[in-house]
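After the structure tokens below, expect a handful of questions from me.
Complex shown without one protein chain; remaining protein chains in place.
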Amino acid sequence: MKHQIKQIFHSPKFVVGFIVFVFLLLMAIIYPMVSAVGPLESMSKIKFLAPGTYINVEDTLNAEAGVIELDVVANRVIAALTEDEKTKMVEWLELYGGVEEGSIDIGDAETLINTWNSKYDEDIRVTGTTALRKEYQRLAARVENLLESSGVSIAEKNENGELEIVKSYKTKEFVGVNDIANKINFPLGTDNFGRDVLTELTSAIGTSLRLGLIAGLIATLIGLTFGLVAGYCGGVVDNLITFLTNLFTVIPSFILLVLISYSLGQGSRSVEIVAIVIGLTGWPWTARSVRSQVVSLRNRDHVNLSKLSGHSMPRIIVMDILPYVASYVVMALILQISSGILAEAQLSMLGLGPSTTKMATLGLMMNWSQQASAWQTGAWWSFLPVILSIALVTFSLNLMNTGLDQVFNPQLRDS
Amino acid sequence: MGKVILEVKDLKTKYITRFKEAVYAVDGVSLKIEEGKSLGIAGESGCGKSTLALSLMGYYFAPLHYTSGEIIIDGVNISGMKADTVRKNILGNEIAYIPQAAMNALNPTQKIIKFLEDVIHAHDPKKSKNDIYDMAVERFADLGLPKEVLQKHAVELSGGMKQRTVIAISTILSPKVLIADEPSSALDVTSQKMVIKMMRELMEKGYIKSMIFITHELPLLYNVTDDIMVMYAGQMVEKGTAKEMVFDPIHPYSKGLMGSIIVPEEGTRDVKLEAIPGTPPNLKNPPKGCRFAARCKYAKPECGVYEISEKKFGENRMHRCIYDVDHLREVYGE
Partner (left out) sequence: MKGYVKYYGQKVLWYVLTLIIALALNFFLPRMMPGDPVAALASDEVANMTEKSAIEKVYQDYRERFGLDKSMPEQFVTYLGNLFQGDMGTSFSQYPRGVSEIIGESILWTIGLQVPAIIVGWLIGNLLGAIAAYTRRGFDKIVMPLFMFISNMPAFGMAIIMVWVFAVTLKVLPASGGYGFDLLPSFSFEYVGSVLRHYQLPFWTMVLITIGGQAIGMRSMSIYELNADYVKYSRFLGIRDNKIVRYVFRNAMLPQITGLALSLGTMVGGNIVAEMIFSYPGIGTTMLGAITGGDYPLISGCTLMITIMVLIANLVVEILYGIIDPRVKAAQQEA
């Protein structure tokens, strides 16, 4: 036993999987505790804030400003222009500005502005409709306008109701981020409810793991019981259980989940209930695996000895057969947890997952993201990290399982 | 003296483990077999006899590696040859191998006749399938195997049948040397007898010119092979004719081995069975001097110091003991 544990921790696959898993687990437990915001706390009415640090505008006005010699104008102009406008600028430059096609990089703000400034000439005749010509003229005017903007003034209404300039800023004045009193960092942005994705995600990982554990335990217990009984008893009992197992292997568990979840109705689908349902439909695989192992064990000498000694069947099963099946059970549990988490994610995507507003699961996050059309609008932070988390969780679990498999079944070692 | 079909000079091969350590499994073996003769190799598990069998083929699969020595088949030294040439020309038609547990040696999803076609095509790509089939039927019949076997898959044959089929397949190209590694070990007594009969017939009918029979079952060798060689810890410790080896073993290890079997002859009622205590040495670091010294009843301190080379005596016999033959005979009380 101790030797096996030592072997397990020497298996590279197991160790890698274990490390990743423990990391995710720790993140799930610790981050929500240390995070400044709650996992389901809506921080913003604006949907989908991109990842980054958000600073309070008023505070920037109050902080001490200093001049830094950077060419801010070009960046500002480029930020202000739309993609369309930038494309039009490049178009004009290539057609009339004598610029080689494809030589201007739309992403390079400074070069674009500088080239435009040096090459643009409103007198050059533009072929095409009047509307097109006017468009270019408007574009030129806009760019010029943006270039000229220098400095900003803050005005407030004084006692007389008139606007009085309170403070003026030069164009190249900057304030330090650390001087801002109010700022918040959203490492992964916010989702469509305005919640901090990172906090929500780590909390969701925790919930999903818990769900997976419940589902896995139930599935493994049922599978273990069926497998033991079927394998040991043989005969009619075996045939019956095997028939049942094959039945539930071929009928997609996914379908059963859909039917049961839908029938439960929105009101009864808590995280725990969903976990139980998933567990109730996931056992066939474990049952099959345990049964084949038990069948090969039941004619071993020590079992026959126990039979001869008159030990009762439950006792034989528990004391003589179970220890040998233990390794399979552990592996089965890991796989069941992994598939349980996946099953929940799929269910949630269909809208049949846990219906709760107090917790987030990985599947629910995906569902919310989908309903807010996240990937159509490019809010990658609301779904990509979730997908990666699901993949990492299942990956680490499966890796641990493969590592265990290679320890218990040496012929699978791949050297 | 007939023509020497197989000559091996000081062959050394080793295994390289995962951790890059070397295990010197065959550490200087020499032997000669004449045409029409068979040699039995006996020894404990782990003495290197299976490795010797593999090494004699001339083709080495990792982790087995060739170190030094020569293997000469009918005058042709195959040790220097390129692996590819060996594979094409030597394996199967000059020298053939019957693996241990030959039961698993057949591809479970392939018909026997198809496998035979592949074997023959590997050496003679132009032979037609009909020719192959005819030849197979004839050979199988000659060896006492029904031709229905050809159309079957390996799973459909019994253990004894599989073993004999494997023997027939290995010898289909009439190789000069046949190496059989424990061909009868996993079988019941009746099947064993049939296998041995088959191998004898192969020799008698000239399908093979010489044979090496490897086993840990000594009683078998007495009835099967002409000469017997005893191996211990990667080296040969004694060689002689079958009769000589069974009734007049010289090396203490051979004596111990023979003492652990009974040959049913007159006067054996009062003979005691002896066992040799201890286990063979680890071949990663072979002990200095005589490798059997740690278990030998007659060992003296010098045994662990000097390397002992093969000593000839009698009419073509050899032993590897620090003592000479007369002294040993004296010690045994003969």
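Letters A and B mark the chains as written, and numbering starts fresh at 1 in each.
Definition applied: a contact is a pair of C-beta atoms (placed from the backbone, for glycine too) under 8 Å apart; a residue touches a chain by one contact, two chains touch by 3 or more.
Note that the structure is predicted; figures quoted are calculated from it, not measured.
Trainee: Out of B:V8, B:L52 or B:L106, which residue would touch the omitted chain in the full complex?
Mentor: B:L106
Trainee: Out of B:A96, B:I132, B:V224 or B:I322, point to the residue that touches the absent chain in the complete complex.
Mentor: B:A96
Trainee: Touching the absent chain in the whole complex: find that residue among A:T87, A:S103, A:T249 or A:S296.
Mentor: From the options A:T87, A:S103, A:T249 or A:S296, the contact with the absent chain belongs to A:T249.
Trainee: In the whole complex, not just what's shown, which of A:V73, A:I113 or A:A345 touches the removed chain?
Mentor: The one listed residue touching the chain not shown is A:A345.
Trainee: Among A:V15, A:L213 or A:V258, which residue is in contact with the omitted chain in the full complex?
Mentor: A:V258
Trainee: Need a quick check: the contact residues on subunit A for the chain that isn't drawn.
Mentor: 246-247, 249-256, 258-260, 262-266, 268, 342, 345-346, 349-352, 366, 370, 375-376, 378, 380, 383-384, 387, 390-391, 394-395, 398-399, 411-412, 414
Trainee: May I ask you to list the residues on subunit B that touch the chain which is not drawn?
Mentor: On the side of subunit B, residues 57, 59, 61, 87-88, 90-93, 96-97, 99, 101-102, 104-111, 115, 118-119, 122-123, 152-153, 155-156, 166, 169-170 touch the unshown chain.
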